[in-house]
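For this view, one protein chain was removed and the others were kept in their places.
Just so it is clear, A, B and C label the chains in written order, and each chain counts residues from 1 on its own.
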Amino acid sequence: MKLAFTAEENAFRDEVRAFFATALTPELAHAGRHRTSVYSSKEHALAWQKILYDQGWLVPSWPEQYGGCNWSLTQRYIFACERARAKPPALSPMGLSMLGPALLGCGTEAQKTHYLPRILRGQDYWCQGYSEPQAGSDLATLQCSAVRDGDHYVLNGTKIWTTHAQYATHMFCLVRTGTFDRPQKGITFLLLPMDAEGITITPIRFVSGAATQAQVFFDNVRVDASQRVGEENDGWTVAKYLLEFERGGGASAPGLLEAAEDLRTLAAELPDAERSALETRLAGLLTRIEALEIAELQALAETERRGSPGPGASMLKLLGTELSQALTELQVEALGTYGLVHQPGALAFESNEAPIGPAAGLTTVPFYLNNRAATIYAGSSEVQRNIISKAVLGL
Amino acid sequence: MKLAFTAEENAFRDEVRAFFATALTPELAHAGRHRTSVYSSKEHALAWQKILYDQGWLVPSWPEQYGGCNWSLTQRYIFACERARAKPPALSPMGLSMLGPALLGCGTEAQKTHYLPRILRGQDYWCQGYSEPQAGSDLATLQCSAVRDGDHYVLNGTKIWTTHAQYATHMFCLVRTGTFDRPQKGITFLLLPMDAEGITITPIRFVSGAATQAQVFFDNVRVDASQRVGEENDGWTVAKYLLEFERGGGASAPGLLEAAEDLRTLAAELPDAERSALETRLAGLLTRIEALEIAELQALAETERRGSPGPGASMLKLLGTELSQALTELQVEALGTYGLVHQPGALAFESNEAPIGPAAGLTTVPFYLNNRAATIYAGSSEVQRNIISKAVLGL
Amino acid sequence: MALVLNEDQSFIQATAAEFCASKAPVSAFRALRDNPGPAGYDEDTWRAMVELGWSGITLPEAVGGTDFGWQAMGTILEQTGRYLAASPLLSSVVLGASALSLSENRALAEVVLPQVVDGTVRLALALEESPHHQPYGAALTATASGDAVQLKGEKRFVMDGGSAEQIIVVARESGAPGDRDGLGLYLVPREAGISAVAEKLADCRAYARLTIDATVPASQRLGGAELLDAVLDRGRAALAAEMLGAAQAAFDQTIAYLKERKQFGQVIGSFQALKHRAADLFGEIELARSTVLDALSALDEGRDDAALAVSLAKAKMGEVLHAVSCEALQMHGGIGMTDEFDIGFYMKRARVQEALLGNQAFHRSRYAALAGY
Partner (left out) sequence: MALVLNEDQSFIQATAAEFCASKAPVSAFRALRDNPGPAGYDEDTWRAMVELGWSGITLPEAVGGTDFGWQAMGTILEQTGRYLAASPLLSSVVLGASALSLSENRALAEVVLPQVVDGTVRLALALEESPHHQPYGAALTATASGDAVQLKGEKRFVMDGGSAEQIIVVARESGAPGDRDGLGLYLVPREAGISAVAEKLADCRAYARLTIDATVPASQRLGGAELLDAVLDRGRAALAAEMLGAAQAAFDQTIAYLKERKQFGQVIGSFQALKHRAADLFGEIELARSTVLDALSALDEGRDDAALAVSLAKAKMGEVLHAVSCEALQMHGGIGMTDEFDIGFYMKRARVQEALLGNQAFHRSRYAALAGY
């Protein structure tokens, strides 16, 4: 408990808690508790999104006119803690947490008016086209090209690691529209429908066995120029603004604290030597998570003050993802062989296949493996360290 | 116990143990147990050196004709273990472990005949002139110049971090005799007497308060050309050969194991919470030290096979020095406030000043502080990692 | 400790490397993963290993073995670990055959071991009943009645437990689960009353849950806890050797990738932060290698600190393999996350290897206890 709550805030907490308790259907609760990555399925994500939307709690931090809640920082913190406790399905962040804030900051009135309500209502389901095979950590060297042809851009090239590309209705992407002295210049930020002619999607199978990512190929895909966000050749500005939200927009600590609490229960059942070793490491992690929680709260206050998270977001992304991985390490260890089980068939809601071990074990390995990507996507940990040493320390 | 001993080897161990028990005078035993750095004082080092020389055990690994013992690897290992157990004063390594092997490998017959016996008998006391203010980790950029003038070289410039320069009779040093495409070329390895005209010595006070290092200035110092080891401009070859010995020649594990054993005794007296935390860390270090011990034994066998330690020496230096620092960290912690005492006056043999805490506490901070240099000298840990990634991994 | 491999060991190592590279490369493991077949390994490949003498490498000449010892066995497992070569070496030759060769039941050993050597019988060790390694945790009951013993209970995650012809069952004769006293090891033919259900783990090796309700002659008893400890230590040291090969392979593949992948206009292996991390990993692998060699030597020499050396090796090797497999994936970046790349196999294999026969916490604790901490 880092913030002292008023009576009103306590009442708010009770309200949020009651909402989660009643709003989650058994299937959504199952989906939330059996996630194997930071994403839920499109179906579960949208079902849960609709419930939040109807409640008016879908995008608390957005401006009120676009659906925000005008909550205080404390209220947002309470909501994050209760959400971590209730474990609903994950919302797809691409529209709600990434493109949405980017449009709010850099979009035209027309773009805001058209897209924001559709994002909220789940009418559009977005994916993010950033990385390319030769442009990963070195994102600015991306080659996927868009050539202006009258009122359109014509796209050719490919994007890779595009989460849920195969399920998305739209993509926001970075394309090259020019070559200048710095690779960051000449990049443009575009919005496009995934059913446009010339798009091919090839799912990528991951180490976990799942295929939530895909590679997307563009063959003379025509995009209306009105779908450009920001100026031509100046898409990097939009991308940087958006990346700060992707990296540091949220509060990861409440979820990590819940995971630590779950682990504590698991650890209690271990044989002595393993239990004491695990508890020592867990307590060590807990101190880091608590520190991160405070830092995230301060960052929220800072974001509110300046409008966007700033370069400190890199630090929070770095610490948050590494702590998340450290916790999954402990989870694998705490469950022993049950935490190593490979039984995808038993995962579905009301599956007929009896699990080899406890239900918690079924998601452990897939989540562990998928979560290794957390220190790679949205700028690898190495890139975050580069950013901190340059932007913050001036090295 | 990593090597199975024969009856003869057991007898040898008893002989060595008995020797240490009788040969160490009370003053030398005190000096050995109250070292505040890897060096003992010149006086104690030479006194102990004479005893070993008389016993014939001063340079076990040298060729027999120069004073070596022709011991098996097992015998050398036994000797190292017994020495770690007895804690005699440290021998000055500059002549015995660095210049000696370098002369054996690269010196002229005349140099060997003249210098090796004088090193063994302690008639000459050497220091090492390598680093310069602008050439530390980047040793090859050294600037101290030697210009050929008939049968002499004329030296100008400065050397820094020269251990015991103020006590040494001679220095071996690297000087620049030419400028070529690579900075490593054009360096020459010279021997010179410290009483030569034009030498000025300024001791450097360290964080520990002691001044065992000095800066040495050369003002037209004349050195006879016969004092060159190796070819002109090819001193880097000699230096590299020597550096391998400096980095990996010895076995550090037996001493580390003794230190760990001492720590275990100290830890037993700690309050509960601190004791269990410290014992956990100590047991963790112990596994690393045991692993290092095996690796060092294998490296000894490798050195015997190929004649010099090779690039693997960098790894052993890196691991050995970092373990040594980790142990001193624990020692400071185990002694609590007694391990933080600053009382140089109580350190001397038969001092009249009563120590604030136990005797072990008096050397703790000075040794701890001096030992921070272990990951800086003879190529910092960063340089060792550069060497490993380049020479071993080809990166 | 032998500080360098002798001629025999070097020859065996070279043979194993060549064999695995040509006959059991990672692509073969990938094919098995997608299509495991009844045993979870390729029977032809296994027969070829038997013909190379691998099934008898630690066994005395009297039963058809070559008696080259555990260091030789380690060099083979290092190679199978490197290539992820699937075989019953660990289950049958290391764990199973050791239980017989170290048993005081010479009569049984003399009958069965020649069959292990010639490949006609495969063994498996049925020990665990919980998801955590508990050597003395057996609850499965052994009830004597006359000259017969009835074994009744369940065993979990038995490696190759679905394909081995005979199972060595760790049973409780007296006392309670957790007691070191009161354990008995029995050699039980599958047809005597063992049914198996496959249990699939992340490494895609073959494990089974065994339901046992079998009655065997008392003469099938091999020994008690002392035998079990000795068998497990051989298994742990051998497993550590396999892990060493895996760590080395993951590291080598990563170094190769660092020299090839370009970002920011240069190969990523030229970035100093990655170089230094690679150098540190190299040092850690070397340290772990030293502990593995020492553990195998300690077994060959019958040193009285063998258990200590084995726990040191399993703990250290587990820690290093863990770090190497994580760094390997991180340094590969996105491409390392794909199933198409081999590097993920090593991570999944590593997590299971770490857990088998005692994880790092188990062996650190055992090491500390044995070292008197």
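Basically, contacts are C-beta pairs under 8 Å (C-beta built on N, C-alpha and C of every residue); 3 or more make two chains touch, one makes a residue touch a chain.
The shown structure was predicted, so the numbers you read here are calculated from the model rather than taken from an experiment.
**Student:** For the chain that is not shown, enumerate the shown chains it touches in the whole assembly.
**Tutor:** Contacts of the omitted chain with visible chains: A, B, C.
**Student:** Just one of A:P63, A:G198 or A:G284 touches the chain that is missing; which is it?
**Tutor:** From the options A:P63, A:G198 or A:G284, the contact with the absent chain belongs to A:G284.
**Student:** Which of B:L278, B:M315 or B:I387 sits in contact with the chain that's absent?
**Tutor:** Spelled out, the listed residue whose C-beta touches the missing chain is B:L278.
**Student:** Can you name the residues of subunit B that touch the chain not displayed here?
**Tutor:** Where subunit B meets the chain not shown: residues 131, 134, 136-138, 141, 160-161, 204-207, 209, 270-271, 273-274, 277-278, 332-333, 335-343, 356-357, 361, 365, 368-369, 372-373, 375-377, 380-382, 385.
**Student:** To test your reading of the contact rule: which positions on subunit A touch the chain that is missing from view?
**Tutor:** 1-4, 73, 264, 279, 282-284, 286-288, 290-292, 294-295, 297-298, 300-301, 305, 312, 315, 318-319, 382, 384-386, 388-390, 392-395
**Student:** Counting contacts across the full complex, list the positions on subunit C that touch the omitted chain.
**Tutor:** Output for subunit C: 271-273, 275-276.
Everything below uses one rule, namely that only the chains that are shown with their structure count from here on.
**Student:** Work out the mean Cα position per chain and let me know which chain is farthest from subunit A.
**Tutor:** B
**Student:** Per the centroid of Cα atoms for each chain, what is the distance between subunit B and subunit C, given in Å?
**Tutor:** The answer is 42 Å.
**Student:** Two-or-more-chain contact residues of subunit B, please, as numbers and ranges.
**Tutor:** Within subunit B, no residue touches at least two other chains.
**Student:** Specify, in ascending order, the residues of subunit C that touch 2 or more different other chains.
**Tutor:** 274, 364
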